[in-house]
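Written out below as structure tokens is the structure these notes cover.
Yeah, one chain of the complex is gone here, protein chain that is, but the others are all in their spots.
The first chain written gets the first letter, and so on, giving A and B; residue counts start at 1 in each chain.
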Amino acid sequence: MRLFRLLTVLSFGALLLYAASGLPDRGDPDAPPHRVRSIAGSLGAAAYYIQHAQSDANTPNIVTVILADYRSYDTLGEATVIFTAGIICFLLLKRQKV
Amino acid sequence: MIDFVIGHYGYWFVIALLTIGLWGMLAKKNLVKKLIGMNIFQASVIMFYIASTTKWNATVPIIDPAVGSADATHYINPLPHTLMLTAIVVSVATTGVAFALLIMIYRRFKTLDEPTLLERMK
Partner (left out) sequence: MTLGSDSPIIVLTARMLAPFIQLFALYVVSHGHYSPGGGFQGGAMFAASVVLMRLVAGSAVGQVQFKSLWAVPLAVFGMFVYAGAGLLSMAMGGHYLDYDFLPMTWLDYPARHSFGILIVEAGVALGVTATMILLYDALIEGRADD
């Protein structure tokens, strides 16, 4: 059983190593996630954020602008998730009145 | 070949960390150790995203007035940073709920060891 688990983990790692060889080089400025326009001509999101964050929101920190302005729905859901987790912990572990 | 290694060794370390986390989740008998394995797994995924944001000769995604914002190659990719900022918060939330569930399990069955737990749950 232990050997089976070891084989599962090792084959999973080998599969990931094989898949990682297809990733673009780390640090390559022309990699698909970083480029300004894709081959089809549509705008790349990350480059758009870098170029327009300062003029759209008057804020130099691009991560803050994406977090709270461009993707604020995402952050609202995120805050709801952590709020729900806190409430669930509170309700689960509340000392029961006997 | 040397370019391939330089471009990919960061991913290999992340994959090593990810298999360690998976091993902890699969093979460890104690539920707290399984939770630690899950946290290592989450940390490796976060590190993978952060590693993929790098651009050589680029700086942090805070606009420097001296550099300007016209050329996107001067700043590393800010989008995965944002996604991982929220992923860290979700990791904290899942860890908190998991600990709450573990405390409930311990109060009911007085053990966190998986075979003993399966015995007592019969």
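Just so we're on the same page, a residue touches a chain if its C-beta (ideal position, glycine included) is under 8 Å from a C-beta of that chain, and two chains touch if they have at least 3 such contacts.
Everything numeric in this text was worked out from a predicted model, so none of it was measured.
Only one of the listed residues, B:36, B:51 or B:103, touches the absent chain: B:103. In the full complex, chain B touches the omitted chain through residues 60, 62, 85-86, 88-89, 92-93, 96, 99-100, 103, 106-107.
Within the complete assembly, residues 55-61, 63-65, 67-69, 72-73, 75-76, 79-80, 82-83, 85-87, 89-90, 92-95 of chain A touch the chain that is not shown.
The rule we apply is simple: only the chains that are shown with their structure count from here on.
Inter-chain spacing, taken between the CA centroids of chain A and chain B, is 11 Å.
Chain A meets chain B in the complex at residues 2, 5-6, 8-10, 12-13, 16-17, 20-21, 23-29, 33-34, 36, 45-47, 49-55, 60-63, 66-67, 71, 74-75, 78, 81-82, 84-86, 88-89, 92-93. Of all residues in chain B, those touching chain A in their complex are 3-4, 6-8, 10-12, 15-16, 18-19, 22-23, 26-27, 51-58, 61-65, 69-70, 72-73, 75, 77-82, 85-86, 89-90, 92-94, 96-97, 99-101, 103-104.
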